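Every protein chain of the complex appears in place save one, which is left out.
Read from first to last, the chains carry the letters A, B, C, D and E; within each, the first residue is number 1.
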Amino acid sequence: MMRFATKKRPLILFIIAICLIAAANGAVGLAEDSAAPLAQESAAAAGGSDVPTAAEVQKNLDFVWTMVAAFLVFFMQAGFAMVESGFTRAKNAVNIMMKNLMDFSVGSIAFLLLGFGLMFGTSPTGWFGTDGFLLSDFAKDADKWLYAFWMFQVVFAATAATIVSGAMAERTKFSAYLIYSAVITALIYPVFGSWAWGSLHHGNGWLEKLGFIDFAGSTVVHSVGGWAALWGAVMLGPRMGRYEKDGKVMAIPGHNIPMAALGVFILWFGWFGFNPGSTTAGNADIARIAVNTNLAAAAGAIASLIASWGIFRKPDGAMALNGVLAGLVAITSPCATVTPMASVYIGAIAGVVVVLSVLFFDRIRIDDPVGAISVHGVCGALGTLLAAVFHEEGFTMARLGVQALGVASAFAWVSVTAGFLFFLIKKTVGLRVSEEEEMDGLDYHEHGNTAYPNFQLIEKR
Amino acid sequence: MMRFATKKRPLILFIIAICLIAAANGAVGLAEDSAAPLAQESAAAAGGSDVPTAAEVQKNLDFVWTMVAAFLVFFMQAGFAMVESGFTRAKNAVNIMMKNLMDFSVGSIAFLLLGFGLMFGTSPTGWFGTDGFLLSDFAKDADKWLYAFWMFQVVFAATAATIVSGAMAERTKFSAYLIYSAVITALIYPVFGSWAWGSLHHGNGWLEKLGFIDFAGSTVVHSVGGWAALWGAVMLGPRMGRYEKDGKVMAIPGHNIPMAALGVFILWFGWFGFNPGSTTAGNADIARIAVNTNLAAAAGAIASLIASWGIFRKPDGAMALNGVLAGLVAITSPCATVTPMASVYIGAIAGVVVVLSVLFFDRIRIDDPVGAISVHGVCGALGTLLAAVFHEEGFTMARLGVQALGVASAFAWVSVTAGFLFFLIKKTVGLRVSEEEEMDGLDYHEHGNTAYPNFQLIEKR
Amino acid sequence: MMRFATKKRPLILFIIAICLIAAANGAVGLAEDSAAPLAQESAAAAGGSDVPTAAEVQKNLDFVWTMVAAFLVFFMQAGFAMVESGFTRAKNAVNIMMKNLMDFSVGSIAFLLLGFGLMFGTSPTGWFGTDGFLLSDFAKDADKWLYAFWMFQVVFAATAATIVSGAMAERTKFSAYLIYSAVITALIYPVFGSWAWGSLHHGNGWLEKLGFIDFAGSTVVHSVGGWAALWGAVMLGPRMGRYEKDGKVMAIPGHNIPMAALGVFILWFGWFGFNPGSTTAGNADIARIAVNTNLAAAAGAIASLIASWGIFRKPDGAMALNGVLAGLVAITSPCATVTPMASVYIGAIAGVVVVLSVLFFDRIRIDDPVGAISVHGVCGALGTLLAAVFHEEGFTMARLGVQALGVASAFAWVSVTAGFLFFLIKKTVGLRVSEEEEMDGLDYHEHGNTAYPNFQLIEKR
Amino acid sequence: MKKIEAIIKPFRLEEVKNALQEIGVSGMTVTEVKGFGRQKGHTEIYRGAEYVVEFVPKLKMEVTVAADTVPVVVETILTSARTGKIGDGKIFVYDVDEVVRIRTGERGREAL
Amino acid sequence: MKKIEAIIKPFRLEEVKNALQEIGVSGMTVTEVKGFGRQKGHTEIYRGAEYVVEFVPKLKMEVTVAADTVPVVVETILTSARTGKIGDGKIFVYDVDEVVRIRTGERGREAL
Partner (left out) sequence: MKKIEAIIKPFRLEEVKNALQEIGVSGMTVTEVKGFGRQKGHTEIYRGAEYVVEFVPKLKMEVTVAADTVPVVVETILTSARTGKIGDGKIFVYDVDEVVRIRTGERGREAL
């Protein structure tokens, strides 16, 4: 305790600092919203004291629906944490929990400071937004919808970042992780997002103008995350002992499959906010989107189970879990513009593709502990293309072209920026932990913790 | 890897096949819904560009509420998976996760192909539906509500199937499981459902015409699942070492009680979608239904804790968990037609009954690892009867008679069909794994996986 | 089994008893709500058969939103259970699950019988409510909103009780726990609640009259729970081996950090019901409240990570988890009356304070296994004060004074009542288990169960 | 005094323990171990990659008995642990210099 | 050289370890084991069915020391591990032919 004591004074100063900055900011606070009615009142209001119009009530319904959907998408963070940690080793479980907790926390602040503005601010060029940082648009428009929209967008932004952590698990420095997840949420994701979704608010991206369809983000969120994961995994290199000299691929089984399965259930649950919620309007369209989302996930699970059964002669549990996610990622783009039957096909195709993709990346020796590259990168691109193939208004070459352009531009943008980012980190703070740290596990060396102190673990590598 | 290579060609063909079928189906897709407005637009719409009427907004609210409730019910799948796996042994954990994942996936497709039509299609006879397969009603009615209703019903259908897996855990062949869970969702559950709920859509069942009350499915969902579980457990026989020759009952403790407890919390949470959601309308009635649901669950927990305390001299954790579920199952039928006080009594009675029922089935040597028969079968029937006993409009012998008839017909229908189904499977693919597989655990033999590779397990039986 | 047989007769009597009481109550049931329309009908109604007004639809929306929020808050119980059990030892995991399950169950009944009336009944004095027990207000007002309001309030009441269990974990008698959690939900929490929130229904508290701001309960729920936890921990004394004679503080690491992290994610998720839901109205205000809640949590995580990094030279996982909760608790009171920027500051301050507070209570040798006192007590008070400091209408000394008065009165009321309660229990049934029971673990001695029978545990203390 | 150490298949524990009790063995100590020998491990699949689990779960059972009772104890273990399949395990016998019961300090035969 | 093997109650580990350090024991190896003996296991209840947990958790502590120090080591363990209750455990002493330190290849006394 004693050796701690000395270090507490700076903290007091830290708090005071926060207060001072805050004070300076106090004005902003005033300007921003000078009379938020206390909810009690507004509850009364809603109770009928003043008479709302149907349009107002619909607007309120849009708020409620969009918030509920945002909460469900937030909960996906728990799902990602469970899947990633379940698919990796016990000695890194604390580190993985911290990464999933911190990427969302750091991401929320980064999106507040920079991301949202870059993605949805007025975009003269069509290449990135230029205003609306720090939620400043409220002062301009005085429209409370801004908060609902921001809340829904921040949980999406954090998803892109968290995808990366899975592919880089068990060997990445915690500090490096914090840096790149901040950059992804502040720059890489929002800039691309502005191309495809900017017009949902004040922007107008060049890609959406061409008619690019990415309803809930197979490309904008998942491929972007997946391709960043790809370059991260490449730069890091595989985990020790994953690939032997003689070319043999050594499995490194995850430490808790039921935990991973719980994660997949949570993600499936959250996806009902991710896709139907992307209407950001409480209306009749949400139902078919939910049906499509569910059918694609189910078909994905079945298809990958069959595929793994065929290839490995056993219905591999972990592959079926990936199959669910593959179906969900693939339907994310087309979910509002295809029929339920088409959703079944899309999910089924993704379910098979993800199995082949996982095997492929293993063969080219890119080590992705959770399959993030295959699930989010590959199936995200796949779904974006299938959105054209299965479009309910029929297939057109033109539409496919635009979709392909979107897919390609996402890959290009992320490869350049993320590639450069990881390179920079590698040359500065360093990207990968030492061999000893990797062997002992990141929990001890990075956090000084142990995930399961009461359990006798099997000590091997 | 090499020996896999050869087996990948068929998969490519498989994908192409999917695409071809899909193409053939493309037309359907077109016909089905030729202009789903992109959500962005409709969001704008909701924003006020055109003025909605109050009735339209209410309809939208019904969509939102029904979808949210459906998502909560979906999440119950995670709860069932946690409870079942927590109450069984570590060596079968992967298998149980896979079963819970696949029964929902297979069930979703089976309900799309057959189940929904049989349950809610026009029913000339009153005994089963005859149209509306593959969501074809949309072409007819062009009413988007179909999707909302289908989504809500599919999560119910999957619940019935998943109940069965608990009672048959730790000794059932995975392939056999896939078959019977498909049949239950495609035939056994929907046909009975059409008797009691058909008129919610295009059908009109003979049972509901008599005034049978089963608001959210104590009988339709839970008893049906429970009785199927009963016959499954009977056909399978007990797990090795569960009952000794000398008549002694040997406990086989579940491997992770906190996991089971988490499952119960998730189920309780999901039940707030199951019961209040069954209004499929966002109105003032949902509140009392939620209150009733909560009070019955609480009373069930307390009653079973007291009961186990009295019988075993210790407040048995696992029993209290069953008590919560017993209360929830029992209130599912009467939740909309009894007072909160009555709900307390119903929950309390169910809480005691489930304890006695678990002991009873152990005595007659029917091995039910998670207590599914007692919780869903017995308490489902109990709740359906208590719906008459505690009806807020007062008790009438007539009403009790109808309820009893419903309970009996459920038991009869399921006993015949499920009994026959399991018999058939037993004679063909086989229902039970070999002694060796059961001893080593299903995870290794069925899936070639291990649930907890980093943990030192206690190897005994 | 045989020795059980004898003990089952009383249970049959028990059930009959329940039925008789119920019968006696049957009339009540009738009176209470003599014609709850079956939901099917009302669904039809909502479908448009009669035309609702916009005001009616808004009211329905308020029902839907308030119920959804209540369900999310309920789910927090699972979060508390995971955090508490993850932060404690494997040998007490069943006991902790049971406590978290039973405090909600017992609490629900206690709040029905007593709590709600004391908190929201007509309060002539302004010090406690005097009617509305057993949901009797419905007979008076015939307003179904009562049920929605009650449902939302009961999940809050249970939260206060469950907070206590964390600080008293691993050494409290199960029977003692049941008693005090009932008393807290029936008396201690509701009486204070009536001072600050009574006017939300029929009451009018002296504190709210003075303009006390506690939007969602930093003080009413969290501080009350936290201060009760403080006195509980003081009366119990530390766990064996926690503090050595020579003054050294011995860590007793929690047995499952990923489980604790999952719990924190669930709590964060549930808090979106806790804060935005406290509008109990589906309107535009919920969005900014959600944004504020999220930003405070994120800032709390970052700040406590930095703080622990600074003090311990390592980013301590468990501390970051506490930081999230600290931010959430602190923003609970001001969430509707501060700007998003202010929420960042509030969360950041709480994140640092919680770290210092945990160290402080360790230094004065008050053993709080999960940090409940620091998170809920200290940060609850902190947030209530910061609500004045960062109020969007600007800081006024008067407002700070009222807030301080509220904080102080909460501390005073709880110290007196909870102190007395624990003293009484200690002198009667006893508060703490024997040394032997503590050493072997409460699971075996209190429940005769084991949480992880298939895992080789590390047996030490 | 002699220590008899038997490596057995986990699921035989009950049988062996009961058999030993019947011949009056007062106590024993059991450890979870992993074995490597003629009985080969098995191959598992994880996300497309195979891996061999070479070590087989076994139990090590240690019983210290008076020298003269060794033959009967060994015989008992042989019959109760045997399944006839590869991997049934081994019995090792070691010499023990001294035994002390911690509770009483008794030594030798009395300590067992 | 001799190996002293003590079966003790898990919660005595700290005391015994410290006591041995004080008399200059340089190293030891500890294993989680299950014991069976006079101290009977206990009965648990699970969903209405009882089951007996016959094996009691114990720790096995192995210390190899020079022959001449055996008496003092045994004495130290006796006093530090004893609670006086049934189940305190046993101490077994075995002869050790040879000891080698892997790092250095040193043998005998030097290796300890």
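In the analysis below, a contact is a pair of C-beta atoms (placed from the backbone, for glycine too) under 8 Å apart; a residue touches a chain by one contact, two chains touch by 3 or more.
The structure displayed is predicted, hence computed values, not measured ones.
When the full complex is examined, the chain removed from view is found to touch A, C, D, E. The chain omitted from view is touched by exactly one of D:P10, D:G35 or D:G48, namely D:G35. Touching the chain that is not shown, out of A:W127, A:W309 or A:Y444: A:Y444 (per the contact rule at the top).
Of the candidate positions C:I12, C:V51, C:M250 or C:A408, contact with the unshown chain belongs to C:M250. Panel shows chain A; residues 4, 439, 444, 448-450, 456-461 of it touch the chain omitted from the view. With the whole complex as reference, residues 2, 6-8, 31-38, 54-55, 58, 60, 74, 77-78, 81-95 of chain D touch the missing chain.
By the touch definition given at the top, chain E reaches the unshown chain through residues 3, 17, 26-32, 64, 94-103, 105, 111.
FYI, only the chains that are shown with their structure count from here on.
Note on connectivity: the fewest steps through touching chains from chain C to chain E is 1. With contact taken as defined at the outset, chain A and chain D are each touched by B.
The pair with more inter-chain C-beta contacts, choosing from B-D and B-E, is B-E.
For the pair chain A and chain E, the distance between mean C-alpha positions equals 51 Å. Across the assembly, chain A contributes 53-54, 57, 59, 61, 64, 68, 249, 253-254, 256, 311-312, 314, 316, 318, 355, 359, 362, 452, 455-456 as residues in contact with two or more other chains. Contact with two or more other chains is made by residues 32, 44-46, 48 of chain D.
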